[in-house]
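Omission of a single protein chain aside, the complex is shown with its protein chains in their original locations.
Naming follows writing order (A, B and C), and every chain is counted from residue 1.
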Amino acid sequence: MVSFENDYNTGAHPEVLRSLLKTNGEAQTGYGADRWCAAAAEKIRMACQSPEADVEFLVGGTQTNAVVIASLLRDWEGAVAAETGHIAAHEAGAIEYTGHKVLTLPQHEGKLDPGELGAFLAAFHGDDNREHMVWPGLVYVSHPTEFGTLYTKGELSAIRDLCRNYGMRLYLDGARLACGLMCREGELSLPDLVETCDAFTIGGTKCGALCGEAVVFPRHGRPPHFINAVKKRGALLAKGRLLGVQFDALFTDDLYFRIGAHEAEAAEKLKGIFREKGIPLWLDSPTNQQFVELEDRQVEKLKEKIAFSFWEKTDERHTVIRFVTGWSTTAEDLEALRSALDELR
Amino acid sequence: MVSFENDYNTGAHPEVLRSLLKTNGEAQTGYGADRWCAAAAEKIRMACQSPEADVEFLVGGTQTNAVVIASLLRDWEGAVAAETGHIAAHEAGAIEYTGHKVLTLPQHEGKLDPGELGAFLAAFHGDDNREHMVWPGLVYVSHPTEFGTLYTKGELSAIRDLCRNYGMRLYLDGARLACGLMCREGELSLPDLVETCDAFTIGGTKCGALCGEAVVFPRHGRPPHFINAVKKRGALLAKGRLLGVQFDALFTDDLYFRIGAHEAEAAEKLKGIFREKGIPLWLDSPTNQQFVELEDRQVEKLKEKIAFSFWEKTDERHTVIRFVTGWSTTAEDLEALRSALDELR
Amino acid sequence: MVSFENDYNTGAHPEVLRSLLKTNGEAQTGYGADRWCAAAAEKIRMACQSPEADVEFLVGGTQTNAVVIASLLRDWEGAVAAETGHIAAHEAGAIEYTGHKVLTLPQHEGKLDPGELGAFLAAFHGDDNREHMVWPGLVYVSHPTEFGTLYTKGELSAIRDLCRNYGMRLYLDGARLACGLMCREGELSLPDLVETCDAFTIGGTKCGALCGEAVVFPRHGRPPHFINAVKKRGALLAKGRLLGVQFDALFTDDLYFRIGAHEAEAAEKLKGIFREKGIPLWLDSPTNQQFVELEDRQVEKLKEKIAFSFWEKTDERHTVIRFVTGWSTTAEDLEALRSALDELR
Partner (left out) sequence: MVSFENDYNTGAHPEVLRSLLKTNGEAQTGYGADRWCAAAAEKIRMACQSPEADVEFLVGGTQTNAVVIASLLRDWEGAVAAETGHIAAHEAGAIEYTGHKVLTLPQHEGKLDPGELGAFLAAFHGDDNREHMVWPGLVYVSHPTEFGTLYTKGELSAIRDLCRNYGMRLYLDGARLACGLMCREGELSLPDLVETCDAFTIGGTKCGALCGEAVVFPRHGRPPHFINAVKKRGALLAKGRLLGVQFDALFTDDLYFRIGAHEAEAAEKLKGIFREKGIPLWLDSPTNQQFVELEDRQVEKLKEKIAFSFWEKTDERHTVIRFVTGWSTTAEDLEALRSALDELR
């Protein structure tokens, strides 16, 4: 069945796979000390235009969020996130498991509002009881968000300024960063993230890798003894080369950016098809996650031909569903969707 | 350089790689709900001769130990291990990070002694102060151990009996299980482990996979809501197929057992070479980790030709070094070692 | 200065103090195994009309909430609370420190709305992604709430029914329970709590003890090995008698209820004074916490004569302040407040 279920339902991009094959026989030291991790880190530093960036590789997104956030927070601090932020809603309490609270603020199409954040921080620091409360120590943003939306340069700068004023760190979860970087509306580049964030991730899993997230700590900002922190949380991969080889491939010949552009382009075509069929977008997402509202009976029928994700019920008779494009989305997939939508009438 | 550094320094076994290639384009549901995880679990149940076994797949060894042990322990309990047990010594405190103590007993070539374990448990339960102490709730054994040694059937049964008497669980870390199953001295089969343990792992990383450990919970013994427990600890892989496909390959045409046999056979040849050169084994390991003691100057010289691991200094002038055979160890590797040893004289 | 700052700013009620004096010289076993803890537990069982209740004593409120909630939750569960619930807002992340999330719902004068709770639970259990989410395992209510308000019998029953339907536990934080039991509007008795809750606390600190909270687990519901759980979290008091003697005194000759009645009566008089002076109550609290809104300049002036707590700014020129009555509040204190208010005009 043609699938728009998510961007991690197929295996690795052919160029990533080719690198894995080519290097398979090499004997490499374990735990990330291999030459491929070194090479990939160097290529990422180049792409970020930042020789001072520390780059580390972990296996999965929730794992990465938990390890990095726990390493950046101090004992008395928590992480501020939108109520729909991945760490707040869909990581089974992984941040709380590290002993830190997630402090939530309202979401606006998945994003934090800098004004609301500022008001929250001012109120907290004006509260006499703050010794009885969790201190906001870090802001978590996802970019693109869980709704596919993007922060503007101005918004992220405003959040960064608040963080600096209040002695907080800014962490950006880039699980789907490739598409965020390459879509038409994307204002933020890798060098922008280096300038703005204290840490950010470059997601591999949703961009053609079998697994893997790169973490960038600008300005030599890697927490001390980070490998111990990773190991202690069960996140240190023995064959670290698996991550190094894949990220080396992703940052060779601009593959990471080509995949992002492909995802964005396929998403634009998807939007075109929905528009053409008179199906309203539930949200105007500029990236590879698209949300439309259909009648329940249409959802049932479409399901027979096309795989997608259930998002939420909006009323008794309507449901929002999500379509995601990925590195493996083809023109044929889009055509199959078009035909299936035709049959809904 | 020819490497005996460890059994995870090369990539995937060709048959595993072939399966990854063949299935790469398939769209599969994420998080372990794909058809390959299901198929691999079924094949492992067959190999275990146990239709009632629950089988789960995780990425790495330390991660698996922490998730499984935390899921099997109750709040007031800790895990008993030999002082050299992997969880006690080389996991950066990952068990303690779950909030549980590791209670250590002396090691005997890496193994727990059932008699000492029994005495410890009797003393604990005779102590009036046990409400102020951590209760031994689980016994952790590694098989093969960190020294390559193996439990006999009698030893493991004795430990199992103690566990049952005292209401404890028995967990076996099989990171290098393949070789333990297939070497000449190995008394324990997969069905034996099903009969004896409450949980055990079948290590993939050190047996030809890029990553991955299978966990077997005999008698439908998987802890409730195990996926939540995995996710909460950052250990749930998005492209779960990566684990499913690899374990499906490992349990197709007895590949897992063939690799184990290859490792054991290569280790026997290794021992033969050391014997032939008059180099004494520091320990009589029946599996793919071999330890020899050399003069420091010999170690320095050998290092130029052959990669191995430093183990420990025994005195001012001598060092124990470790050699490990893996799926990718070849006759040529062994020959290269023989020549390098010749030059030590 | 006359103080309405809170209900724990003076020492122990004279009858409690007298018991401490009288028993001071007795040699008693430590850690709660003394005869006074046993006697106090028995008296509480009598007051609860429940011979099957387990009763334990801890030192402080946040500590008790953390220990009890962690003991009642399973690994994959979190605690549901109103966003203003003490565990959500003012315990410095003590629940998250146990590794569990606090799931917040809107507050209505400090209370959870059973209808909203039901909708939340239905939505959660209808979500396909719940393996990636924290399961609601327990409902936390405070009674009186942080705003002094009370649950009705109907409301608490409705919450209890939801808990039973969804396999959850119901925990009631009774830090200020005495006043909640004895005020005019209080519908719920100790036997009602036994019938409704899986655990509840009988606060001592805010009711005339130097420290101490009793925890009642109806129907022999104490979690197994509870003392280990208490000790592990640093909450086991060596001279447990300190808690036993005090609770024994509080449950002798109805002292606990007399203090609650005194607090409620003093609060009614407080309300009368505010009404008389034309100062609007910000909230209609039936218990010993009262909230009024004043102009900032009035607040400044009043502060010179009377101690109270800042609650929140409502606009540029107004502030809500809190007055609390306690066991030691006297007619003179109330009169002093009346005079001070007169001077505000």
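Criterion: a contact is a pair of C-beta atoms (placed from the backbone, for glycine too) under 8 Å apart; a residue touches a chain by one contact, two chains touch by 3 or more.
Worth saying up front: this structure is predicted, and the values here are computed from it rather than measured.
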>> Among C:A38, C:C211 or C:A261, exactly one should touch the missing chain; which is it?
In response: C:C211
> From the list A:S157, A:S189 or A:N228, which touches the chain that is not on show?
Replying inline: A:N228
>> If I consider the whole complex, including the chain that's not displayed, which of C:V141, C:L242, C:I259 or C:L341 touches that chain?
In response: C:L242
>> To test your reading of the contact rule: which positions on chain C touch the chain that is missing from view?
In response: 1, 3, 5-6, 8-12, 17, 20-21, 23-30, 59-67, 91-94, 97, 205-206, 210-211, 228, 231-239, 241-242, 307, 328
> What residues on chain A make contact with the chain left out of this view?
Replying inline: 31, 70-71, 74-76, 99, 131-132, 134-135, 223-225, 227-229, 231-232, 236
> For chain B, which residues touch the unseen chain?
Replying inline: 76, 78, 89-93, 96-97, 99-102, 104, 128-129, 131-134, 310
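The definition used in the following text is that only the chains that are shown with their structure count from here on.
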>> With centres defined as the mean C-alpha position, give me the chain B-chain C separation in Å.
In response: 50
>> Averaging over Cα atoms per chain, report the distance between chain A and chain C in Å.
In response: 42
> What are the residue numbers in chain B that touch two or more other chains?
Replying inline: 228, 231-232, 236
